[in-house]
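First, the structure itself, so that you have it in front of you.
Missing here: one protein chain of the complex. Every other protein chain is in place.
For reference, chains read A and B in written order, and residue numbers begin at 1 within each chain.
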Amino acid sequence: MSEPLIRIEGLRKSFGALVVTDDVSLDVAPGELHALIGPNGAGKTTLIHQIAGTLQPNAGRILIGGVDLSGASPAARARAGLARTFQITSIIPTLDVLGNVALAAQARSPRALRLFGRAATDEALNAQARAAIAAVGLSARAGAPAGMLSHGEKRVLEIAMALAMEPKAILLDEPMAGVGREESARIVELLLGLKGRYAMLLVEHDMEAVFSLADRISVLVYGSVIATGTPDAIRVDPAVRAAYLGDEAA
Amino acid sequence: MSFTLLTIQILNGLQLGLLLFLVAAGLTLVFGVMDFINLAHGVQYMVGAYLAAALIAYTGSFALGLVLALAGALAIGLVMEGLIFRHLYGRSHLDQVLATFGLILVLNEGVKMIWGAAPISVGVPEALQGSVSLGDGVLYPVYRFAIIAAGLAVAAGLWLVIDRTRIGMLVRAGASNAPIVSALGVDINRLFMIVFACGAMLAGFAGAMAAPILSVEPGMGDSVLILAFVVIVIGGIGSIRGAFAAALIVGLLDTLGRSYSVDLLRLFLPPAAARGVAGGLSSMFIYILMAVVLFFRPEGLLPARGRS
Partner (left out) sequence: MSAEATSAPAAAARARSRLALSTTAPLVMLALFALLPLLAIATGQTHWLSLINRIVILGIAALSLDLILGVGGLVSFGHAAFIGLGAYTAGVMVDAGRGDLLLVVPAALLVSAVFAALTGAVSLRTKGVAFIMITLAFGQMAFFFSQALYAYGGDDGLTLPERSTVAGFPILANKVTFFYVSLGFLVAAYLLVRAVAGSRFGRALQGARDNPVRVGSFGFDVFRIRLGAYVISGMLAGLSGVLLANQAEFVSPAYMAWQRSGELIFMIIIGGLGSLWGAVLGAAAFLLLEEALSGFSEHWKLGFGVLIVLFVLFTRGGLADLARRLTGGRA
């Protein structure tokens, strides 16, 4: 197997006496969709924060594309090829959909902060942005102010922004949070289409989605990974059944 | 440079620091609890001074005048809260800045219309006249000691209220997380009103206490407001402890800087030039301190707990 694009080694984070991330190691191979599940309070959000760089761990290393980025800012991690979506929708409401996605593409372009030339009619960026918007099926809304989109459309816009960054790896922080069944199915469809092209780490509560999407699943309980394996292996793992799926299996 | 002169400067610095604390305490709570930037807090200080001047002259009694001035400052604070500030809590900082800036213009011009542009003076109360000997024949006015004592007493009282009472607990909680306090079923608007009115009264108290030793004039609150901002930024927004520590630091640095920078600069410059440069430089000390503190600790020296 080739070098994993996301690798986490021995990550630890505690707030006072409370250990929220306890020696977590996991990796995501190129093209792999690795899902992270766990009951509420297991420390998934804290872990995502540490990978994205918005929280610093007490110990451990984070490597993106083989480069050690422990301690780097979120922006530096993004430049190293790590894109992310946010659990709570995070868009730029005053720009239109095209502008939001083009701004994401702009960050990766050679002259990201050019002072002259109209950004809105910058065809190189717009073409990249349109491709990402088309990939998520949002083309009809490209001209709408992002603040006017429905919640489901905003969730998809988040993914388009991540794609426009041409990342090596994508963190998907509960992409289906708060969306209805129908839209949820659309997002699953969309992620299935992206599978194999990016290394993706998916945090999600929707178990049906997770088991249909993931190549591998890691189960986080009380800050520790208690099992990692294929969906089929996880489904029958006795420790997981006991700790996490217990009541559902009963 | 004698030891007694140093003592006097330290006492002056303490006194300035404690006055600044009285102004900054209300301001930092209003920032911390309501995330509200109130530029008009300085005019509360001015209003306190004018009310004290007028009411002491009217009643002929310093104590009675002071008490009435406090009541007046509280009343004006409540009126401004009800009429204007209440409508600005949810608004952007920019709206708050602009509206309270407008209010400063109104109140500065208002006192000018009522009392005129010329400074008015307030006598030191009889009981607090005279001086205390610090040795070497150097005297220090009793009234200035009284200001220091009053400032320390208020600081201690404030600490007791905030640390030991239910309302203090809510204020502390509000400073670090207003939505949670709101979710606990506390009437947040009432809490805001109380914090705001008490802050206004404290600023008014500072103005009233300062009235006999400073000239009472329109715009006197503006420079105090900016010093209070510096205090709050250095101490950490929303933090009473931080405001207390920073107020003393700023008071001492400003006072000592003014008196010693000439001597320091004389080491490098001819006397006339030293005097010229020292004037401006000593006014800049506290801003430089602020910049240094911010560079190393953007949250201030003693940030309110739970805030970052």
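One rule holds for everything that comes next: contacts are C-beta pairs under 8 Å (C-beta built on N, C-alpha and C of every residue); 3 or more make two chains touch, one makes a residue touch a chain.
None of these values were measured; they are calculated from a predicted model.
Considering B:F31, B:F192 or B:F205, the position touching the chain not shown turns out to be B:F31 (whole complex). Looking at A:G31, A:G60 or A:P74, the residue that reaches the missing chain in the full complex is A:P74.
When you scan A:T94, A:S212 or A:T230 for touch with the missing chain, the hit is A:T94.
Touch with the chain omitted from the figure is made, among A:M161, A:I217 or A:V240, by A:M161.
Touch with the chain that is not drawn comes from one residue among A:V19, A:A107, A:A131 or A:A243, which is A:A107.
For subunit B, the residues touching the absent chain in the complete assembly are 31, 35, 37, 39, 84, 87-88, 91, 93-95, 97-99, 101-110, 112-113, 222, 226, 229-230, 232-233, 237, 276-277, 279-281, 283-284, 287-288, 290-291, 294-295, 298. Residues of subunit A that touch the chain left out of the display are 52, 54, 73-76, 78-79, 83-84, 86, 90-95, 99, 102-104, 106-108, 111-120, 122, 125, 140, 143-144, 161, 165.
Here is the rule we go by: only the chains that are shown with their structure count from here on.
Separation between the centroids of subunit A and subunit B, computed from CA atoms only, is 49 Å.
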